[in-house]
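A single protein chain has been omitted; all remaining protein chains appear in their positions.
The letters A, B and C name the chains in turn, as written, and every chain counts its residues from 1.
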């Protein structure tokens, strides 16, 4: 299982990992790079080893909570152009409630816990680091207020 | 737009109908035929004209409620073998909350309102009509208690 | 005398042995319930329909007290099980 990939994500291969004849409901989430302002793409980087460990923990939690569900995800790294997917999550379960819930759980935890960072590429050639709240970080070294307030889990 | 189809559903074509560079979150739901007991497949039939009208109403409601979202669906008719999808819904929106909510809304309304019926095919060659609560209807003409209790919307 | 097209689907089509029939109901304030009563008289297998089936008029689900007009299409729908 490759949770991190530098290639475009393929929904079909995510589906193939979780679907089975016992699982009648499948929920997929795709996060794609949005054309905000003059953004042409996002360069994704990760703390790879920790990202994989965290993904395994998150999927394990989902598995414990929805025992009949199967969930997987793939996160793309490197340059992702506007309109292409940076993350894909697929959850299949006997019934749709579990599939939706497991898929939603995974994306919310990913947003909170995955050591992955986004650098936006602009049409004029400049770049900005993305803050989780959506505010861009200037590249000048001014510590953001609140940045150190986050309570690690 | 063909909302009803006798061919296998293609997730990619659903995605293509709703995704755009402004919509960063996409939620897909697939309902597939489950291998319950000795079921080998389900034969889907519909009141086609009303099904299309109802789908248009449901998608219109979703569109009014989540104005930045785009939602589509395709329902397969005819014989659908175990493991294949009978319905696919795709919702794309600027943010994931709206994508999940719109997708969920559509599948719930479809289950309540779409004039579509399932006849289960069993390994021994027999068939049973599926009741929405999941109880099979015997083909003998015994009116089911409660069947007439449903309040039309 | 409104002339109404009546359609049967799925299990109900099996019960009645037909997909479509036409009935006439009397008066200008006829309802789906009146159509249903007339169907029970004229279509043999329709006696086995449940007392209060789901119904639609002109592609929209309605209650049994909904009015019908000449040319309407009334559909009798087994419990829905789409998706």
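Definition applied: a residue touches a chain if its C-beta (ideal position, glycine included) is under 8 Å from a C-beta of that chain, and two chains touch if they have at least 3 such contacts.
Since the structure is predicted, the reported quantities are computational estimates derived from the model, not experimental observations.
Although it is not drawn here, the omitted chain touches the following shown chains in the complete assembly: A. Here the missing chain is touched by one residue of A:39, A:69, A:87 or A:121, and it is A:87. Although one chain is not displayed, chain A still touches it through residues 31, 45-47, 49-51, 53-54, 75, 86-87, 107, 110-119, 129-132, 137, 139, 141, 143-144, 147-153.
Keep in mind that, in the parts below, only the chains that are shown with their structure count from here on.
Central chain (C-alpha centroid nearest the global protein C-alpha centroid): B. For this pair, chain B with chain C, the centres built from the Cα atoms lie 24 Å apart. One finds 51 Å separating the Cα centroids of chain A and chain C. Among the residues of chain B, those touching two or more other chains are numbered 31, 107.
Residue positions of chain C touching 2 or more other chains: none.
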